[in-house]
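Let me give you the structure first, and then I'll get to my questions.
Missing here is one protein chain; the remaining ones are kept as they sit in the complex.
Coming up: chain A.
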Amino acid sequence: MAAFSFTRCLVRSYFCVKCVDHVQTRLQTTTRMFCVSTSRSTQFTDTEVQDILTKITGLDLKKVFQPIRQQLTPPKYKLMTDTELEEAVRKAEEQAKHLLKMPPVLPERKPINDVLSEDQMLEGMNTAKYVFTDINFNVPHRERFIVVREPSGTLRKATWNERDRIIQVYFPKEGRKITPPPIFKEENLRVVFEQDRHEDVLNQCVVQFEPDSAEFKNVLMLTYEDIEKHGKYDLLRSTRFFGGLAWHLVNGRRIDGLLVDMLQRDLMQDAVRLVRLFNLVHPQSESAQHAQRQQATDLNLLKIYAQYESNRAGFIELAVQTYEQTKAPSSF
């Protein structure tokens, strides 16, 4: 399967000719593979990676179902038996899992520079650009043709920014503005980060931008950097963005802060899972190789990581030792 998809995406990247797999691409809801260099490495969408990330994120029902500001209705009271209560809690957990679905991590979209025709005789006829959009209702937005006739006569496909703006004009999405709001400017972001409202910024970003756009990635990166700088990992725990944060840190090989935070909060299993994710993503690193050789599990993984890769080795080892001494050895 991996080999097949590798060859398929090789074909796609180098011979980019026929879009034969329309049916397949529509059914496929996952991301495009990194076709060029890292085709065999772990991706964000691998089941094991997703599993680890969801488990690290946790499921704090009180935080996920925090009362939001909305039109108030009178409260409803129900009398339930124990079984009914368990059933209700189970349904709430399923709803919470749906709400905690992570926004996809995609490669940045390639700019569109496609000229359809050059008509010199139309030069100077108009002073403004004309945008022609296909507004059929049943067409997915990524298959919608949007072309621009420049005053110089060239007919070209619209750029990604223009596409987003035009689609927002004709098919407005709730919460999205046509021009990005000033919250995403540096100075405003700084103010919001000081108020510890990273989740609000990320929600705004997710609503405003497409997940493969440059601005989306930039805002996410800035938020993650700020969180890592101040160690405010707990703000995003049990939200849909924690997975993205962990992935970003693991790819940048900077999981020390997050590990220390987890150990301070006695989340041993989460720390072990994080180190396992690190080993998956960087199989050539020393800690991964040693772990592979020794077939290490659980706390030994932590010890190996602390020994070979970490900058805060002392703290991690101390925490592991205290855990082993104080708590009875529990089965993971």
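Following the convention adopted for this analysis, contacts are C-beta pairs under 8 Å (C-beta built on N, C-alpha and C of every residue); 3 or more make two chains touch, one makes a residue touch a chain; residues count from 1.
Keep in mind that, in the parts below, contacts and distances are computed from a predicted model.
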Identity of the absent chain, which is to be given by its UniProt protein name, from "Small ribosomal subunit protein mS40", "Proteasome subunit beta", "Ciliary neurotrophic factor receptor subunit alpha" or "Auxin-responsive protein": "Small ribosomal subunit protein mS40"
From A:204, A:279 or A:310, residue that would touch the chain that is not displayed: A:204
Of A:47, A:70 or A:120, the one touching the omitted chain in the full complex: A:70
Contact with the hidden chain (one of A:60, A:118, A:143 or A:286): A:143
Absent-chain interface as seen on chain A, which is shown: 12, 16-19, 21-22, 25-26, 28-29, 31-32, 68-72, 99, 101, 103-104, 106, 109-110, 112, 114, 116, 140, 142-146, 157, 160, 163, 174-175, 177, 181-183, 188-189, 191-192, 197, 200-201, 203-204, 206-207, 211-212
